[in-house]
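Sending over a structure as structure tokens; questions will come in a sec.
Excerpt of the complex: some chains, original placement.
A and B are the chain letters, set down in written order, and residue numbers restart from 1 in every chain.
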Amino acid sequence: MFFFNWHDVFNEVLPTCFSHFSPTVFPTISHINNVLILDIKALEAIVFDFDGVLTDNRVWVDQQGNESVCCNRSDGLGFDVLRKTSVKLYILSTETNPVVMQRGKKLKVPVHQGVKNKVHSLQTLAQDASFDLDKTLFVGNDLNDYGAMQLCGFSACPADSHPQILEVATISLKKDGGQGIVRELVEQVFEINMLEFLK
Amino acid sequence: MFFFNWHDVFNEVLPTCFSHFSPTVFPTISHINNVLILDIKALEAIVFDFDGVLTDNRVWVDQQGNESVCCNRSDGLGFDVLRKTSVKLYILSTETNPVVMQRGKKLKVPVHQGVKNKVHSLQTLAQDASFDLDKTLFVGNDLNDYGAMQLCGFSACPADSHPQILEVATISLKKDGGQGIVRELVEQVFEINMLEFLK
């Protein structure tokens, strides 16, 4: 668990004075051409916030109060690849909403929702499912993800996240929420050759 | 109640000749770096128009005439914070539509809809609920909000509001309608530290 500002370390400190760090400190993450590369083999779990990460943070409400959210087909292919690795996958949402369960079912990713305190939930989940939070990547976008972002060894956020989330995230993604965040992780951050996996 | 042009006062007059005003005239609002700061403690009520403020002013219509509107999840967190203050919150809408009621229910904010004349409705509401319109912030976007914007002591509008609404609003927000207007009010205008509230 790290409590200093990852964003500054990777984007400010590391590029300018890389020689002062021992390369063994960050064995699984590297900083090449301003793009962070993370070795997926170093991860035991990836936990995704739902709204604003797998969706564009908008919600459609109809006259019966039925809610809809807007996701991206390209993330489906991304999860197809992630499920072929040994990394545990979860969706963790503050909202208690059938729509999260429906999307999780489609993506074949287990959903934990109605979560009031994501830090406590993550700690319980990690204990129950036997994974190490230091080897966990949390992907969130808003202030209710703040504690979870700092609790996990690694954190990522969409480009349109809250400024305070962008500040503490290990990895700031280029895409906005709901525009294919999972695909960017798979192809740009984990550098997985999708064509090999899809064969 | 003020009938001169607030927009001009705050954006044209105040910045250029601030010394000519006594600071005691505006005890609750200040103009720092072109951003208006409003002390929420000075408010007794905030009244929100619905379409174009809590939505992007679009409406989806299906074959059965069922309407849907597009809202923003980030506003939900904003209302969570506002409900922890003593300020009274209302949604006031010209439309008579179950969709407004459904969104109000989700946000836990009382809804007054089917309102033909917002000025009369506001006056009745203020009397019934015992709040002072001079200490009320009205948030609207289109010409049917014009009278209400001028009736209340303070008014705010999204960036994509009607030009004549932008002209009379005390506070012109940076975000468009449905893009997180409530959050901008909470974090930028009222300067509330959300992380403290979410703890």
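The rule we apply is simple: a contact is a pair of C-beta atoms (placed from the backbone, for glycine too) under 8 Å apart; a residue touches a chain by one contact, two chains touch by 3 or more.
What you see is a predicted model; the values in this text were computed from it and never measured.
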How many copies of the one sequence build the whole complex, if 2 are shown?
-> 4
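Going forward, only the chains that are shown with their structure count from here on.
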If chain A and chain B share one sequence, what is the angle of the rotation that overlays their CA atoms, in steps of 5 degrees?
-> 90
Roughly how many whole angstrom separate the Cα centroids of chain A and chain B?
-> 34
In the complex, go through chain B and note every residue touching chain A.
-> 60, 66-74, 77, 97-99, 102-103, 105-106, 178, 194-195, 198
In the complex with chain B, residue positions of chain A that touch it | 51-52, 55, 57-65, 68, 95, 142-144, 146, 164
